[in-house]
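One protein chain omitted, others in place.
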Amino acid sequence: MANAVRETPDTVASTRRTPRPRRGNLGILGERVIEVLIHLCGISAMIFVFAIFFFVFREGAPILRKLDLGRFFFTQTWYPTSLNTPRYGVGALIIGTFSVTVLAMLIAVPFGIGAAVFLSEFCGKKMKETLKITIELLAAIPSVVWGFIGLTVLNGVIQKVFNVQVGLNVLNAAILLALMSVPIMVSIGEDALKAVPDSYREAGIALGCTKWQLIWRLLLPAAKNGLLAAVLLGVGRAVGETMAVLMATGHSVNIPHSIFDSVRTLTATIAAELGETAEGSDHYRVLFLIGILLFTMTFLVNLLADFAVKGIRKK
Amino acid sequence: MPMNAPASNPADLFTETAFTRKKRRTEMLAQGLFGTMTLAMVIPLALILGYLAYKAAPLLSWDFLTTNPTHGMRKGGIWSALLGTIYLVVLSLCISAPIGVLAAVYLNEYAKDNWFNRIVNLAVVNLAGVPSIVHALFGLGAFVLFARLDRSILAASLTLAIMTLPVIIASTKEALASVPVSFREACWNVGATRWQTIQAIVLPNSISGILTGVILQVSRTAGETAPIMFTGAVFYRNIPEGNLFAYGIKDQCMALSMHLYTVTTQVTNAPEALPYAIAVTLLGTVLLINATAIVFRVWLRTRKKW
Partner (left out) sequence: MTILPPEPVRPPSSESASPKILIEDLRLSYGPKEVIHGISFYIEPNEILGIIGPAQSGKTSLLRCINRTIDFTASAKVSGIIKVDGMDVRQMRNVYELRRKIGMVAPLPVGLPLSIYENVAFAPRTSGMRKKSDLDGLVEKCLRQAALWDEVKDRLDSLGTKLSGGQQQRLTIARALSHQPEILCLDEFSIAIDPVTTMRIEEVLRELKQDMTIILVTNLVQQARRLAARTLFLWNGEIIELDTTEVMFSDKAKDKRTNDYVNGIFG
């Protein structure tokens, strides 16, 4: 054994160990404290979800004794400020939300998915980076600015192009919502397409598929769960959007007969009326009840989207 | 290449048949179609930005930023709104960033894969999906009324903080997950505790990713309107110009986003350029912060440590 050549024998060959140092009690205590803190923060999201439900419900619940839920959901007369007989029917508001959301999705889904396909299948690396950043910036525009754009720019455009009297309508809000929800669809959709193994693409090309067939027959079906999640998240965003629809829908309680009719949505109603109600009044409580309704709707949509995403991860 | 192509003449392999021509055409068609769809989102962005800037140009100046609105918000600048937005963003971030980062540490480093933590993860996803107006109702019910904070910067910031929390958790989790597991194992093997490992290896190597997420969140918070409408932001408030500490946390404040909404929908006879100028200021702030985050992220990628 080559024990001879050792430069500093006392350090290298020492068989005795220096006494093992111990951590100070303060350090150990500090660590306990921070770990407790981490655990608390960890479950904070859950606490907040419950808290949101609890506090919104707490303000809205007392009205449930007075209110006929059937009338609440299925009648269309929303006269909360009537002195003698205030009527709270959110039917028209639900339809308003629904119509704007559906039209927005009809516009956004093809564009969102199309852009996702373009980004993941056709783009070079440089171009992809640029486009992704642009889409990220699109997502950063605040909703109140979208609303402003709807009110000033899009209003005039719609009046001119379609030759209608009022430019603040379902179409206007839907275009805004589409532009707002497309970024999230693109990013989730692109992830979903990326998750499709390359072997699918190679197999397709080897069989002589055109790119078109490849996308249509192989990629879209393989990525359908992720794309579904992308659409659902877009729906969630559109249902919950407030400022843009408040400013762009025309804000009249109305069942729309065409996309050029003005409507009003659930979210916009709360935003517009909450400031003018007396705290604790029936009207005030009904607005909180609408909040619960919205919370439940988006909760379900997000839950579905989450299951769809889990679907792609498992594969 | 179709199988039935005559192989006798090798040159045939390189000439177009009707089949390959059709194939090439559909390919180009597909590319063109999807490309157009992408452009359809990018072009409006550029057009709108240009149009807004053009309309706002007459009013934009340094004075516009540093003077208070006057004459029923028809004249003057936006100082009190700008400062209010800064207060709201900074305060809400001071609350949500630490909680969000620690929550992400829990979910990524401590949480075992069991039903409880699956519910916690689901809660994060759902918190992210709660509509902003519901957050406003929650802020009103919980902070303004229940906690008796009244309508104040503090109540509004708390509301914003809870709204931004899930996004910070998500981006931080992603940053933490990018640190390889082998580093953690190496630390555990030499007797480091979980927290020592996190503190010495995991956080220092993900801090930049975490910061990027937080910066992005700043830009989103700055643009929020609905959650602050009933919890702390007001139509008008006069504050001393040039004093950065003009608001207290129990005060009500103005905010850029709210100011844009007010001037557009409630104020009559405002000069045409005014709302455009407010919109451009708000948008400029948001996009500038965003661009900073993006540049930061690109720069980070160039200096990875492993």
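Order of writing sets the labels: A and B. Residues in every chain begin at 1.
Keep this in mind: a contact is a pair of C-beta atoms (placed from the backbone, for glycine too) under 8 Å apart; a residue touches a chain by one contact, two chains touch by 3 or more.
It should be emphasised that the depicted structure is a prediction, and the values quoted were computed from it without experimental measurement.
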Residue among B:Thr193, B:Ser208 or B:Thr265 touching the omitted chain: B:Thr193
Candidate in contact with the missing chain, chosen from A:Gly24, A:Gly70 or A:Gly124: A:Gly24
Contacting the left-out chain in the complete assembly, out of B:Thr172, B:Asn205, B:Thr221 or B:Asn290: B:Asn205
Contact footprint on chain A, counting only the chain that is left out: 1-3, 7-8, 11-12, 14-15, 17-18, 20-24, 27
In chain B, positions touching the absent partner: 112-114, 182-183, 185-193, 196, 200-201, 204-205, 305-306
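As a convention for this text, only the chains that are shown with their structure count from here on.
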Distance between the centres, which are taken as Cα means, of chain B and chain A, whole angstrom: 13
Complex contact set, residues of chain B against chain A: 1-2, 23, 26-27, 29-31, 33-35, 37-38, 40-42, 44-45, 48, 51-52, 98-100, 102-103, 105-107, 110-111, 119-120, 122-138, 140-142, 145-146, 162, 165-166, 169, 193-196, 216, 219-220, 222-226, 229-230, 257-258, 260-261, 264-265, 275-276, 279, 282-283, 286-287, 290-291, 294
Contact footprint of chain B on chain A as seen in their complex: 31, 34-35, 37-39, 41-46, 48-49, 51-52, 55-56, 58-59, 110-111, 114-115, 117-119, 121-122, 131, 133-138, 140-145, 147-149, 151-153, 179, 182, 186, 208, 210-212, 215, 233, 236-237, 239-243, 247, 267, 270-271, 274-275, 279, 287-288, 291, 294-295, 298-299, 301-303, 305-306
